[in-house]
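Take a look at the structure below.
Of the protein chains in this complex, one is absent; all others appear in place.
Order of writing sets the chain letters: A and B. Residues in each chain are counted from 1.
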Amino acid sequence: MITFTIDGQTVQAEEGKTVLEVARREGIPIPTLCYHPAVEPYGACRMCTVEVEAHGRTRLETSCTIPAQEGMIVRTNTPDVYKARQTLMGLFLSRCPNVPLIQELAAQYGVTEPPYPTDTPEEKCILCGLCVRVCQDVVGAKALNFSERGITRRVNPPFLEKTRDCIGCGACTIVCPTGAIEIVMEELAIYQEKPLGPTSAIYVPSLQAVPRVPVIDTDACIRFRQNDRTNGSNADACGVCQLMCEADAINFDQGDEIVELDVGAIIVATGFNMWDPMQMSQYAYGQSPNIITGLEFERLSNASGPTGGEILLADGRKPESVAIIHCVGSRDHSAHPYCSRICCMYALKQAHLVRDKTGAEVYEFYMDMRAFGKAYEEFYERIQEEGVFMIRGKGAKVEVPPDGKLRVKGENANLGVMVSVDVDMVVLATAIEAQPDADRISSLFGLGRTEDGFFAEAHPKLRPVETNTDGVFLAGACQGPRDVPDTVAHTGAAVSMALALLDKGEVTISPAVACVDEELCSACKTCITLCPYSAVSFIEEDNVARVNEALCKGCGTCVAACPAGAITGRHFTDEQILAQIEGLLRIPVEQLVEA
Amino acid sequence: MNDTNFEPRIVGFLCNWCTYAAADTAGVSRMEQPPNVDIIRVMCSGRIDPTFVLKAFAEGADGVIVSGCHPPGDCHYTNGNFKTFRRMPLLEAMLAQYGIEKERFHWGWISGAEAAKWAQLVRDFTEQVRALGPLNWKRELESKED
Partner (left out) sequence: MANTKDTKGTKNGKLKMGLYWAASCGGCEIAIVELREKILDLDAAADILFWPCAMDFKYKDVEAMPDGHIDVCLFNGAIRSSENEHLAHLLRQKSKVLVAFGSCAHEGCIPGLANLFDRQSIFERVYLETPSTDNSDGTLPQISYQMPEGEVTIPKLYNTVKTLGQVEDVDYFVPGCPPQAPQIWAVVEAILGGKLPPKGSVVGANEKTVCDECKHKREDKRIKKFYRPHEIIPDSERCLFDQGIICAGPATRGGCGALCPTVDMPCRGCYGPPPNVVDQGAALLSAVASVVDADTEEEAARVVGEIVDPVGTFYRFGLPSSLLHRSKLD
């Protein structure tokens, strides 16, 4: 350990640590522009300059580059230091007079006007080199570098051309202190300012997540993407999160674990998916950042969301008018014919939130108002009283005129007229639908699907949480659209039934099951693929097929298929049925037909 | 042989959950049907072994009906009816080779809610088989031997 002083305070440092790092650790303020803990220090901006007295000499040094030395005396705020920084800020402000960060920092050193004339008032880049360093060293894409010298020095991709080496990771935009770098998508410039989803590859799903720990989206994470992109030759790109984590809790080698559990009951609670309104071009979703789905609105309005809960347009302004369109993709034979059940009520809630948080006008385009639950109708009345404009007629089209407004066209069926309203924001209450992998889940668990794509309950009225496979239950929206109170009730029912099953300790099954005579079974394997419950399996050691009586539902398909006659369908045996046929046809016709 | 007194003997193999339920409802609702169809209940149309159909004809049936739940989604056992629609066309082709007319063998789908459809099928199929005359397989075999 090295011992030295900063501003009279004795501090300790490990070998190799810089003065800036130690100062930061101790909470001693030193301004920086070109420093970032994730990259090697560069000493470009010089703002971290401090006075260093060592070996009998006093000089100005950049604290970000000078390593701690035994016995050195550092002073971070002498008049010379202040003067140096002041000069620097004057230069910075002259180069970039309109960058807020520069303006603020310059003001701290008493510089309010650029001391030198500038011919690039729009310049934002302060040549700090953070973007270059992060791209070269951390990400490893090496798509940015300095070029030219002197007053023409700049940062650019090679030969000033768009390059495929840039992987669009956005690391440069994150480290750039002045916002001089933008990520722009080629076709559409969307979501430039206020993304409504996770903003980094490592993120906590939401502040209400359980457990509330971050996860890494390996499709977005620079480290994983670079590893894939370079076939493993650049396997340790970035890693900044691990570097920063004080608890040392990040392990990039963590992978999926396959866990095998023997269970007595399964509850399928795989939820739902949002229908993608890009499938219907008349709603113009994707053509403006201010056309959002109901779910995106929830994120926007959430206090832990990107705007801290404020309802804002993409450019940061508050909207003055909002249109909410119901039944986007629901009750629609071109999309989903069913009603998604939850949207009317959340659309009313969202109208209320908009009114409450912004005072904007709200236009609610609806077909029918489905306020079916406890206190729902009363809530609907209240929203009407809050001055929301209810337009009974489907919002048919959303247009994006060049003036930045959004035009919603629809019919006011009560008045019998077409209406058109220009608003700042459009919320699409999109349909909810079965998850895209419902096919796979249903074959895994032997679930049927109803016509709407959701999982099939055993009986539409009387058995809403059971399925045709014993021991497998459904909970929540995977069985059909439902809101929170209904989900709670449904899930409670599923859990109760599962517990009842487990609690009993034994299962009562119908005796009408199939049974393989192992003396006759010749292992042809005809029956194996036929059972919808996978109740017949082939037992390699005994070289026969065998029926699991707990799984068999007694349909008899394997019985009819077995070419060796080795499978008996108890209580519906071949002998019984053939005897029925013989018996029926032995009755003389005359006895059947009574005049 | 068009005997005006000929009453066809028809055997119906019906699946418990769909067609049998429909037939039950048809009966309970007093829908008019001739009594010529004798019903044998199985749990699923997938249980119906072609042997049963052949046995019915061999024992003297003039017509046979096989009916279950509508594919693809109605089968109580998910896809028992898939095996039915794989077996029946082949059985039908084979019966034709035996000289048993297509019109004597009806296979199809009637759901539990379609009681009226069942009653209509019974009426129509009985007349259809009546028009063909008796099949009388066993007796014909014996009488035409020499």
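Operating definition for what follows: a residue touches a chain if its C-beta (ideal position, glycine included) is under 8 Å from a C-beta of that chain, and two chains touch if they have at least 3 such contacts.
It should be emphasised that the depicted structure is a prediction, and the values quoted were computed from it without experimental measurement.
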Option touching the unshown chain, where B:R9, B:K83 or B:R130 are the choices | B:K83
In the complete assembly, which of A:I250, A:V495, A:C515 or A:I528 touches the absent chain?
-> A:I528
What subunit B residues would touch the chain not displayed?
-> 49-51, 54-55, 57-58, 71-72, 79, 82-83, 85-87, 89-91, 93-94, 97-100, 137, 140-141, 144-146
For subunit A, which residues lie in contact with the unshown chain of the complex?
-> 517, 519-526, 528-530, 557, 560-566, 574, 578
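Note that only the chains that are shown with their structure count from here on.
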Within their complex, state which residues of subunit A touch subunit B.
-> 446, 448-451, 456, 468, 512, 530, 532-533, 553-557, 559-561, 569, 572, 574, 577-578, 580-582, 584-586, 589, 592-593
Please give the residue numbers of subunit B that touch subunit A in the complex, ascending.
-> 7, 9, 11, 35-36, 38, 40, 42-44, 46-49, 51-52, 55-56, 59-61, 73, 76-80, 83, 87
